[in-house]
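One structure, as structure tokens, below. Some questions next.
Right after this comes chain A.
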Amino acid sequence: MTCPSELADRLVIRKLQSFHPRALQAASEFRGQLIGVVSAALIRDICDFLRSDPELRFDFLVDLTAVDRYPVEPRFEIVYLLRSMKTGQRLCLKAPLTGKDPRIDSLVPLWPAADMLEREVFDLFGVHFTGHPGLRRIQMPDDWQGHPLRKDYPLEGDR
Partner candidate 1 sequence: MPDPLLPPPLRSESMTLNLGPQHPSTHGVLRLVLELDGETILRATPDIGYLHTGIEKNAEKLFYSQVIPLTDRIDYVAPLSNNLVYCLAVEKLLQLEVPPRAQWIRVLLTELTRINNHLVWLGTCALEIGAMSIFLYCFREREEILKVFEAVSGQRMMCSYFRIGGLAGPIPLDFHHQLDLLLKILPERFDEYEELLSQNRIWLGRTRGVGVLTPEDALAYSISGPNLRASGIAHDLRKAEPYSGYENFDFDVPVRQEGDVYARYLVRMEEMRQSVRIIHQALEGLPEGPFIANAPGIVLPDRDTMKTQMEALIFHFKLVVDGFAPPAGEVYLPIESPKGELGCYLVSDGSPRPWRMRWRGPSLLNVQVLSKLLPGHMIADAIAIIASIDFVLGEVDR
Partner candidate 2 sequence: MIVSSTDVLRVLPEIVLAVFGLLVMGAEPFLRRAHKGVLGPLALVGVAAALAATVVQGLHPGYAFNRLIHVDNFGIFFHFVLLAITALTILASLRYLERENINHGEYYALLLFGTVGMGVMAVANELVLVFLGLETSSIATYVLVGFRRTELKSNESAMKYFLLGSFATAFLLYGIALLFGATGTTFLPDIARLLGSQDTPSMLALMGIAMLFVGLGFKVASAPFQVWTPDVYEGAPTPITAFLSAGPKAAAFAVFLRIFFTALEPAHEAWFGIIWASALLTMFVGNLGALVQTNIKRMLAYSSIAHAGYILIAFAAANQLLTDVADEQARVNAMAAVLFYLVAYALMKLGAFAVVAHVSAGERNQDIDDYAGLHSRHPFLAACLTIFLLSLIGLPLTGGFLGKFYVFTAAVQADLIWLVILGVVNSVLSVAYYLRVVKVMYMNEPGGTLTVAPVPAPLAFVLTFAALGTLYLGVMPGTVFQIASRSTLP
Partner candidate 3 sequence: MTLETVLFYVLGGLAVLGALNLILQRHPIHSALSLILVMASLAVLYLLLGAEFIAAVQIIIYAGAIMVLFVFVIMLLNAGEEERTNLSRMARYVGLPVAAVLLSGLAYLLYRAWPVDLLVQPHPSLGQTRPLAEMLFKDFVLPFELTSILILIAVLGAVVLAKKEL
Partner candidate 4 sequence: MTDWLTRNAVFVITLAKIGLVLFVLLTAVAYLVWVERKLIAHIQSRWGPYRVGPHGLLQPLADGLKFLFKEDIFFPHATSRFVYLLAPFLAVTLGLMAIAVIPFGSGKFELLGTQTGLYIADINVGLLYILAVTSLTVYSVALAGWASNSKYPLLGGLRSAAQMVSYEIALTLSVVGVLLLAGTLSLRELVEAQQGHWGGLLPRWFIFPQFVAFLCFFISGVAETQRLPFDLPEAETELVAGFHTEYSSLKFAMFFMAEYAHMITASLLVTLLFLGGWLSPFPAGEFWAFTRYLPAAVAAGLAVVFLQDSFHHQPLSHRVLVILVGLALAGVAWGLFTGPALLELVQGPFWLLAKAAIFLFIFIWTRATLPRFRYDQLMAFGWKFLVPLAVLNIMVTSFVVAWGAD
């Protein structure tokens, strides 16, 4: 994993590394914001751990969204913004996904708040969330073709 040395002794980083060796793939800090790139396969376990760890308590799912890095592969980054109501700390997790059949575990079992947020990502990016109770389009009509927030989806004109 790649991690600047000044971050290595942060509590979150240490905890995550000790939680699972492959959990944290990279970490960085930009404008005071801690960003961790984590393994997409482990995302639910990681979030569960972060949420329930008594010292961290990242119990507030601020936001869940995605960024399309097209044409770079892995193309999608699923972004999880967490906040600890106990310490006031914020954490940004990113889970990279490839462009071919992007799928990742749903967080609905942990936070019911993730329901519509994940549906939105599914609708606009075409990322599939396994274990989601009702993964349907949310903003676009049910019969819509394509996923508008992908970078290869044209901004103007007919599709």
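The candidates came about this way: all candidates are chains of the complex that A comes from, given by their letters.
Going forward, a residue touches a chain if its C-beta (ideal position, glycine included) is under 8 Å from a C-beta of that chain, and two chains touch if they have at least 3 such contacts; residues count from 1.
All values reported here derive from a predicted model rather than from experimental measurement.
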(request) Please name the candidate from 1, 2, 3 or 4 that touches chain A in this complex. (result) 1
(request) Could you please specify the touching residues of chain A with respect to candidate 1 in the complex? (result) 30-31, 33, 35, 59-63, 65, 67-68, 79, 81, 85, 88, 90, 92, 111-113, 115-117, 120, 124, 137-141, 148-149, 153, 155
